[in-house]
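Shown here: the complex without one of its protein chains, the others still in place.
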Amino acid sequence: MQEFLESFMSSGPLVVFVFSIIPLKIILVYALFAIWLERKVAGHMQDRLGPMETGGWHGWAQTIADLLKMIQKEDIVPAKADRFLFKMAPFIAFAASYGAFVAIPLSSGYIGSMIDVGVFYIVAITSLLSVSIIMAGWASNNKWSLLGAMRTAAQTVSYEVPTVVTILSVIIVTGTLNLMEVTEMQSGNGFLGFLPNWIIFHSPFMILAFFLFFIAALAESHRVPFDLPESESELVGGYQTEYSGMRWGLFMLTEYADMLLLSLVGATLFFGGWNSPFGSFMDGPLWGAFWMLLKGMVLVFVMMWLRWTLPRLRVDQLMNLCWKYLIPLSFVNLVLIAFWEMIFK
Amino acid sequence: MATLKEKSPEVTVTPPVSAGNGLKTQEMVVNMGPQHPSTHGVLRVQLTLDGEIVVSAVPHIGYLHRCFEKHCEAMNDYNKVVPYVDRMDYVAAMNNEHGYALAMERMMGIEVNDRVEHIRVIMAELQRIASHLLAVGTFGLDIGAFTPFLHCFIEREKILDIFEKASGARLLYNYIWIGGLMNDVPADFKKDTTDFIASFRPQIKELNDLLSHNKIFVDRTANVGVLPDKVAINYGVSGPSLRGSGVKWDLRRDDPYSIYDKFDFDVIVGEGKMGTLGDCWDRYIVRVWEMEESLKIIEQALDSMPDEGDVHESIPKKVRPPAGEIYCRTETPRGELGYYIISDKSTSPYRVKARAPSFVNLSVLPAISVGAMVADMVAIIGSVDIVLGEVDR
Partner (left out) sequence: MVKLLSDTYFTFRSIFTGMGITWRHLFTKSVTVQYPAQRDVLPERVRLKLDVNMDDCIGCRLCERACPVDCITIGTTKSTDDDDLGETSTGHKKKLWVDQFDIDMAKCCYCELCVHPCPTDCITMVEDYEYSSYDRNDLILSFSDMTPEQIEEVQAKLEREEEEKRKKKEEARAAKEKAKAEGGKDEAGGGAASSGDTDADAEKAARRAEREAKRAARKAEREGKDAGESSGAAGESGGSAAKSDDTDADKEARRAEREAKRAARKAEREAKKKSEE
C-alpha cells in the first residue's frame, strides 16, 4: 500500500494532479446524484414523483440542468454587503469540506494524503465551515442572515464536542488517527466469526457511539432536524438568504459534500470503510471504492430519510440536546469503551 | 403622488446596554414579512428582538386589501356579492358563502328546503376539513416538517374534487346562493363523500403518528404561545384558537344555525395534554380532532339527506330585501364569521360588513408572542391560523 502510493507520487506532477482531484470529481458527480436522489426520495415519500422530465428517464438530468441555470445567473451582491467577504464565503465553505476529503481512504488503493493525524485533520478543517458561514451571514448585511450565522456558530462549536468525543472512543480501539490504518484494522472476519470485523460490532457501546456520532454529524452538516442555520420557514434562508446563482450553488454543494464527508467518516470509523462485508469476497481496490461509496450513500440516504420525516428543533432545544444529553452520554460512553477495551483486550 | 406616511406604532428600541464586559448589546428590529415563507401570505410582523427573544411583535396588515365592503356596495345585485365573499377566506369559501346566504335569507325571510340545508351542511363541513388540513399542514411546514404538509394536501385534493364535481370550481365556488344552491349535487355525490370519509379516517391517525405526537414537534409547540382563556375572550378570539384555550364555544352548538342542532357532535377543546392549556399544540390538536367531528356530522347528514327537493326552489327572482339590517354569525374553520348587512330596500346592499375571524384572532398575536423566540413566532402565527385574504379583505 505504502509503496504503491509512494511510487505513484513519484510518477510526475500531472498524474499527481489528476489523481488528487479524484475527490473533487467524486464530489461533483455525487452531488449531482445526491440532489437528484434527495428530490426523488422527497417526492416519493410525499407520494409525488419528483423530477420526471429532464433527461428522459426519471429526470436524471434535472440537477445538471439546474447547475447550468445557476451558472448563467447574475452574480448579485447586495449593495450594502461587505463585498469581499460576501464573495469569498462560498469558496471557503466548499474548500473546507473538499479539503477534508484528502484524509479519507476511498479505497485500499487511494487516499488523498497519508496523514497520520487523519481524523484530527478532518475535524479541524471542517470547523472552517462555520467560519465561512459566519462570514456569509455577516457580510450579507441582512438580519436574517446574521441570525442564521449566529446559530451556526453556536451549533457547530457545540456539536463538535460530541463528535470529537465519539471519534475519540473509536480511536481508543484503533490506536491510530490514520484513517487508512483504521480501515485496514477492520478487514477480515471478526467477532463471532460471521460478523465483519467492523468497529461497530466491536462492543455494544460502539453502537451507541455510532448513534451519537450520527446525530452529531447531522447537526454538523446542518441537516434536518438540525438545519437551523438555513431553516427556511423561520429565517427565510438563513445565511443563504442573499446568495443567488453559483455562489448559492456552492453552498448547496458544500451541504451535500458535507453530508458525504461525514457519512464517509462514519463508514470508515464504524463500518469498515472500503472493506467488503463478505470477507475477502468482492475485495480489491475498485470494489473497495464501491463499498466505501455504497456505505456512504446508505448513510446519506438515512439523512435524507430523516429530513423528510422530522420537524426542526428550536435553537435552545438544540443546545439542550447537545449539552445535556449528547455530551454527557458520549463521555460516559468513552469511559465505558475504555473499560471494555481494558478488560477484553 | 401625495406622500402617504404610514402611521406605525412607535418602535422603541432601547439604547445599547453594556453587557458588562466592555461590549454593548442592543435590541434589533426585524421585519418578518411581507415576503416571508411562514407568515401565511403577506402579513408583516415587526419584531423587536433581543438576540432571538421577541421583545415585541406588531402585526402590520393591509397588503392584501381589496375593498371587499366597498365592492359589495357597488354591486347592483345581492347575488353578485357571493363571488366576493368567496375571496375573503379563500381556503374556506363554502363557509363564507354559507354565512352570507344565511344572513340574506334571514333578512328576506326565505326558508330553504331540507335537501338544500343538508347539502350546505355537508359542503360546509367538508370545507372545514379541507381548511383544517391546510392549517395543520402548513403549521407542520412552519415547524419544519415538509412531508405531512403534502400528505394533508393529498387529502384536501380529494375534497376539492368533490367540490369540483358539484360546483365546477376548486377554490372559489360561488355554490351556495341566496335561497338555494347553484346546482344540485351530482348523482355520485353520496358515494364520493362516503368513500372520502372511509379513506380519510386512517389518514388522521397517520397524521397524528407522523406529526402530532412526534417528540420534536411536541417540543416545538407545547408551552409555546400560551393563550389563557381569559385573554382569548378579552381579545374576542374565536374558533379553534379559542377552543384550544379550553373554552367550549362553538356557534354550531351554542347558537345553532342551519340544521346543526340536528346533529350529534362534540365540541373539541384543548386540554393542555402536552404542556400548558392554550399552547400552540392545543390549538393544533383541536383542529385535528375537529376534522373527526366534521366527519361525524357529514355521515349523519348524508344519512338524513332527503333525496328529493329542488335546490332552486326558493331562489328569489330578484333579491330585494326589506329595509333593515341584520347581523348573522356562523362558525367558519377560523371562528366566528359575522355579516352585518344593511338594506335600503334597493337591489344593492347599502352596507356589507364582515366580522372576519382571522382579523380578530390576529390581534392577539402581540399578547402571546412576547418572550418567545423567533422560531416560536412562526409556530404562533401558524397556530392562530390566519388567512390574509380575510384579515385584509
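Letters are used for the chains, namely A and B, taken in the order the chains are written, and counting of residues starts over at 1 for each.
Heads up, the rule we're going with is that contacts are C-beta pairs under 8 Å (C-beta built on N, C-alpha and C of every residue); 3 or more make two chains touch, one makes a residue touch a chain.
Predicted model only: the values in this text are computed from it and were never measured.
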item: Contact residue for the chain not shown (choose from B:Lys191, B:His213 or B:Lys273); value: B:His213
item: Sole residue of A:Phe101, A:Tyr159 or A:Trp308 that reaches the chain not shown, by the stated touch rule; value: A:Trp308
item: Given B:Met88, B:Ile159 or B:Met182, the one touching the chain that is not displayed; value: B:Met182
item: Residue touching the undisplayed chain, where the options are B:Ala166, B:Leu227, B:Val360 or B:Ile381; value: B:Ala166
item: Contact footprint on subunit B, counting only the chain that is left out; value: 75, 77, 79-84, 86, 147, 151, 154, 157, 164-169, 172, 174, 182-183, 186, 206, 209-211, 213-216
item: Residue numbers in subunit A that touch the chain omitted from display; value: 41, 43-49, 52, 305-306, 308-310
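The criterion applied here is as follows: only the chains that are shown with their structure count from here on.
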item: Whole-Å gap separating subunit A and subunit B, where each centre is the average of the chain's CA atoms; value: 43
item: In the complex with subunit B, residue positions of subunit A that touch it; value: 42, 45-48, 143-144, 147, 224-225, 227-228, 231-236, 308-317
item: For the subunit B and subunit A complex, residues of the former touching the latter; value: 28, 30, 36-38, 52, 140-147, 150-151, 154, 210-211, 214, 216-217, 219-220, 373-378
